[in-house]
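Pasting in a structure now, in structure tokens, and then I'll have a few things to ask.
Shown here: the complex without one of its protein chains, the others still in place.
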Amino acid sequence: MKNFLKGLVDIKHWKKKTKITWVIVLIVIAACIVLSFLKPSEADMKAMASPEMQEMIKADESSSRKRVTVTYNSLIIVNYCSFSTSGAKEITERYVGFVGKAFQADEGFGKFAGQMVNYTYRMLGCGENILHGAKLTLFLTTASTLIGVILGTLLALGKISKNKILSKACSAYIFFFRGTPLMIQLFVIYYTLPAVFGFAWRDLFSAADTQAVYKGAFIAALIAYGLNSGAYCAEIVRAAIQSIEKGQHEAAKALGLSYSKTMRLIIIPQSVRRMVPPICNEFIMMLKDASLVFAISLMDITTISKNIMTSEISYIVFLPALVIYLIITAFFTWIFNAIEKKFSLYE
Amino acid sequence: MKKMTRVISAIGAMVMSAALLAGCGNSKGAADAGSSAAADSAAVESTYDLTGVTLMSDGVLSVGCEVGYPPFEDFADDGTTPIGYDIDIITEVARRLGLEVNIINTAWDGIFAGIDNNYDVVCSACTITAERQESMAFSTPYISNYQAVILKAGDTKEITSFNDLDGMTVAVQKETTSDELISDYKSTGTIDVEIVANEKILSCFTQLDNGEIDAVCVDSTVADGYLAKNPDKYVYAYKDETEAEQFGVAIGLQNTALKEAIDWALAEMEADGFIQETYDYWFGQAE
Partner (left out) sequence: MDNYEYILETEHVSKNFGNLVVLKDINLKVKKGEVICIIGPSGAGKSTYLRSLNQLEKISSGKIFIKGDLFLHREKDRTVERIDKKTQQKLLLEMGMCFQRFNLFPHKTVLENICLAPVEVKGEDKETVKKEAMELLEKVGLADKANEFPNRLSGGQQQRVAIARALAMKPEIMLFDEPTSALDPELVGDVLQVMKDLANSGMTMLVVTHEMGFAKEVADRVLFMADGIIAEEGTPDKIFNNPENPRTQSFLKSILNV
């Protein structure tokens, strides 16, 4: 593992093309850092509100029913600030801050830019707890894929084991979790189990924790996704293990290696390379399936963009959503390719 | 027994059709009630003069409706007969006008565009809003709805305004008036509240059952329905009487004669108690 990481950062082994790519990435990062220092401060942005709006904000201070929603989103190089009131007489003012200046952003390109910042900010789940938006999607997907791979390996070994009961039990598990929709599994774990056994997911966390309800739901989601992913990974791992030629088993047996050592030292290491591409697929499926958490009150990228679309009747919301998904997918495809390469050194 | 109901309701939650399950006992009766009302319609000779009223097809009131929002409209167990509060109301309106009624199930998206194209009116739990009134006419309201706060039975918290939700975790149905209202309280900084937004209202109530959340903020009509069915599970904590939301029958702007006819029928129904009776039947007697 150590060598693997070393290999990843060892600049000498990079191709020229990779070097150029990294130089560009570094320049972009540097530019972002400079621009992030140049954007207007939060106080500057909030001071942009019209006199009329300022008055309403002032009135709110002493009111028990406030009327103005002040939104401030800071997104690396640019920030966005909006003031809006609800009710029959709706007023909305939007401002975008960039390179030391705040612009009115109520129409045209300014409005578009402002919306982009605001939507991206919301989808990434900035300013929210960890279990929101892109953070939720990423965390849930990686954690459940990890659980899935470990559980899947155990299940696969169980399924091909000579112990009939174990094998049947593992097959039944795989059959059940692959044969039922993830959504229903999620419902059962989040709604049905607590109702039957009389517990609440929220109670896993302290009563004083206002985020407990989301954390509880997240635990339930993690269990559901992990168990589900385990079943799918089990079939991937099983297929990979069984694709290793018989001669390997025979050679190991002739050398006196036990079954578990044969699996651990000979068969599984060779099958890793064959399971990486389908597991990468499973990961990407999971990434998209993460949107099902809307059913248990959590919000991932897709859910947030759908909400924005319906509440603001705006279809451009899908633009940042697509970009975020593509970046995540590209990043993980790269990681999986690196793993695959590492395990196919000998071929 | 209590455990059993819990299990049943949990399974209901699982398939997200508990409204169907829990209400199935009633639905059957409702279907009968609906059909008997329809049967009567032929017998009654209307006293209203329909001259000037234009309909898609003569003698038939075609009604656009998104069937699938109980208890306003839903399919009976047979899966084809529409039943519900709206259905009963519009059927009675048609009967009093001496018309047959034809319910046309349609998707909510674009439902208003179908007026005068696919059907004469829309009766599908439509809130009367200023925005909508620009493009269509509404009958007089046939039901009023308020925002309500529901707690779990036994919870003695006193709630006299939405400000009292401060510090609580509250579930709402996504994209509803309740959602907008509580979100506004939060975003303006009026109160600090955790909002749990669900696709289905049933999820909110299941979460309340399971203790995941502290309160549900919901339309009073919906709340009435849940409380009537589960009087020992939930309690009414607060009803905001100041801002009423009213449902009306949506009619084409040009079709003033039809609007007048429907208003006349609704006024009669209000006067002789039909509306109250129907409300009690579908939503139970509140409080």
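Per-chain numbering from 1; labels A and B assigned in written order.
The rule is short, and it goes like this: a residue touches a chain if its C-beta (ideal position, glycine included) is under 8 Å from a C-beta of that chain, and two chains touch if they have at least 3 such contacts.
Computed from a predicted structure; not experimentally measured.
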Interface partners of the hidden chain - shown chains only, full complex considered: A
Touching the absent chain when the full complex is considered, from A:Thr92, A:Gln248 or A:Thr333: A:Gln248
Residues of chain A in contact with the chain not shown: 247-248, 250-251, 253-258, 261, 265-266, 269-270, 343, 345-347
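Here is the rule we go by: only the chains that are shown with their structure count from here on.
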Centre-of-Cα separation between chain B and chain A, whole angstrom: 37
Touching residues on chain A, where the partner in the complex is chain B: 60, 64-71, 86, 88, 184, 187-188, 191-192, 194-196, 200-203, 210-214, 216-217, 294-297, 299, 307, 310-311
Footprint of chain A on chain B - complex, ascending: 6-7, 9-11, 13-16, 130, 163, 167, 169, 171, 174-175, 180, 184-185, 187-190, 192, 194, 196-199, 203, 206-207, 209-213
